[in-house]
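Structure record follows, encoded as structure tokens.
Every protein chain except one is present and positioned as in the full complex.
Then we have chain A:
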């Protein structure tokens, strides 16, 4: 039986096991929406297409499955671009379907036409324009395959309206392979043995884990390696949760706002094992002085990540999980002969001492509520089990520093692109995947206003996310830079003209709280977290609190500004 393009498209989503679609309709995509009620997907109608992509991205980060979104052509597609770039920078599998004007009109500046394939070429893993209905199913299949496999990432498929209306037989291609795309998953065993030897000889090893550990599902292997060999672990923002944040070997995050212990460990280490991390400039600081005494081993599935920013001594192209299990199989048989209870004991003692002498801290007392205190309480009240999304800025860094992530896939944050407005829609995506878990968006008063319209999406879909605004009345992180490096020239960072967030919550049908005194933080958070409703908790925090420690941009990790 012949189906329309729209039906074939939806059949493909069914075959791919899609459960949720985040989207926003329009003329160019209306044929798909026309068929949607006949299919078993849950469609979440967002209020802005950027929100659709972030929500699909949050869904993907929390579940490990591909997120899906559906938007119309032209302005719908361009609104999605920031979300796409965000997913691209953090290697998140999202498949974006955009409507397009009918093929005979393409290139004619038709109504709501934009060359979205051209626009998103640099910020997708790959993208397609479907020009023939007979290629539709195959293209959708490839798109999902590309998004999920290898180094994951967003893939966009542009769907012209006439193709959605044309008819053809639905043929599902069971197999998918591309002659030009063969990610290398399994490690070179020679390299693995070399790494095992290096670890054996190292006196001051440290593991630097990134998002690749989480996307490949290598958390257990990583934990085995660290614990069996007694190696301290630090992670990037994207790697938080890959290793239990309450373990004695955990050093905290490294880099610009990393802990003293993590950065000193890197600085004094004789062996750095970089696993699924990409030596981002927010992590390395001045590259020439990164880990100056160490042999660098770099495990990554993407060959382009290796030797891009930093010259490493032992490159290893492989999926992190497969590399670490291979390493385990080499080390495990000789574990007892080679390693003792107190292997690296002196070193571990040393790094723990750094943690003790320079813990993450902030000045307590005073008349203001400290934002760090709020994050600590969010951690305690949620028992460390929440899914935490963040916006971007100081709020993001305090969440990363003061919430101890015990499990992976529970920290959703825009690392690579640093997208303000990410947190709320991402939290909605995660809550959609896990209706029974507590999902908290730690927000800044600036960022939350970038996609505030998604409150309506949360409310009308009964997705009871909790938005904790660390309200400092400033674009705090920029203000911090102005204070430290621009002579306190607070140009255009004071945001004290604000909506009444409590009334705003109420206007959307959510519940609003305002907290102005420290003693109310715990009771209000406790009450809000227990409510099965969307809540905004507007916490008025110290307006001039800064994030410390801090490595100034371009400085060496050794040159940290402490509190």
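Criterion: a contact is a pair of C-beta atoms (placed from the backbone, for glycine too) under 8 Å apart; a residue touches a chain by one contact, two chains touch by 3 or more; residues count from 1.
We adopt the following convention: contacts and distances are computed from a predicted model.
*Asks:* Out of "Acetolactate synthase small subunit", "G-D-S-L family lipolytic protein", "Acyl-phosphate glycerol 3-phosphate acyltransferase" or "Fumarate reductase subunit D", flag the one the UniProt entry gives for the chain missing from this complex.
*Replies:* Record says "Acetolactate synthase small subunit".
*Asks:* With the full complex in mind, choose from A:194, A:227, A:282 or A:308 the residue touching the hidden chain.
*Replies:* Reading the full complex, the residue touching the unseen chain is A:308.
*Asks:* Which listed residue, A:14, A:42, A:121 or A:293, touches the chain dropped from view?
*Replies:* Per the contact definition at the top, the residue touching the missing chain is A:121.
*Asks:* Would you mind spotting which of A:116, A:146 or A:397 touches the chain that isn't drawn?
*Replies:* A:146
*Asks:* What residue numbers in chain A mark contact with the hidden partner chain?
*Replies:* The list for chain A reads 117-118, 121-122, 125-126, 129, 146, 178-181, 302-304, 307-308, 311.
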